[in-house]
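Structure record follows, encoded as structure tokens.
Note that one protein chain is taken out, while the other chains of the complex remain in position.
This part shows chain A:
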């Protein structure tokens, strides 16, 4: 279907079903129970899952296929965000022009940076991209936000003010928030089913549909002759060059495509929440997408999406568990024991979420070098292996020695 082979089609369908049913899947615990702390099915986090999924899918096209490790992808995310908010400020709150412009601007930006950075490979390429990203961050944070020429609004973050032109905005008919032809991105339909509450958010479904399109495009790129060329770059670029083939146009194209993915993710971030801050461009943000890709499995289709979800889950869920919550969980224990248990868990929650994430990251990298995807494969193989074993055990045959 859609020009994909059977396996890829089933992957795409599984992803589509999971994404569409996410409000149910991510809210497994009744909203009144203590475990509701672990529910992730609220609009903001679901949006983050799919948007950073797009970011990571795009990054994986560059890193997973060509092996070029860019440490500056956050710059494109930031540029996309700023473009989108500028469209809100100038044209009005419809998200389409903003998203389109963010893709275009980040594409041009990626072309410029890629043209310079791709003259080097390996660690030098990484450092160049990192330098460009930090430069963009400094520009956005202070240089381009001085009162005379305020492009980014600095530390405060670019946002829409009441006195902005918004030429096509009609406040009588349209919501005063980002919308798609009148459908507010913040519109949420709440469904109460017994003890559960499920939230269906317009912004999430827009991002989800775009994410599926991006995922489909990524599959097509992975399976195309172009993708094969990129893999060749990864395995041995020198040999490619000796055969007389100029690999730079291919790497540059991959760089621009992944930059546009990042720009699209940035645009969507602004579309669901109309404020663009400079720290989106900081090196920590660039590092985060590298972590997402490696954690999920570099070079795999579904890996980066899983990694993005994993990291965002920790950032948003674990950082919100505090001692007060812990005490309410363990209140059934005797007093001394309760305090001891809370004391033991304390360093790993709240402000310690980085620590927990770091430990898990190390475990994954050491025991599952292929990321979460490898973990899944091993699990499947183990289950299959057990089944196979039990069936062979039934009619064991002796060697015909």
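Just so it is clear, a contact is a pair of C-beta atoms (placed from the backbone, for glycine too) under 8 Å apart; a residue touches a chain by one contact, two chains touch by 3 or more; residues count from 1.
Quick note on the criterion: contacts and distances are computed from a predicted model.
One subunit of the complex is not drawn; among "Substrate-binding protein", "Spore coat associated protein CotJA", "Heme exporter protein C" or "Coenzyme F420-reducing hydrogenase, delta subunit", its UniProt record names it "Substrate-binding protein". Within the whole complex, the absent chain has one touching residue among A:44, A:338 or A:374, and that is A:44. Touch with the chain omitted from the figure is made, among A:316, A:356 or A:377, by A:316.
Per the touch definition above, the residue from A:157, A:303 or A:370 contacting the chain not shown is A:157. Per the touch definition above, the residue from A:138, A:151 or A:368 contacting the chain not shown is A:138.
Within the entire complex, the positions of chain A that touch the omitted partner chain are 1-2, 39, 42-45, 48, 138, 141-142, 145, 147, 153-157, 159, 161-163, 177, 186, 188-193, 199, 269, 273, 275, 277, 279-280, 315-316, 319-320, 322, 324, 350-351, 353-354.
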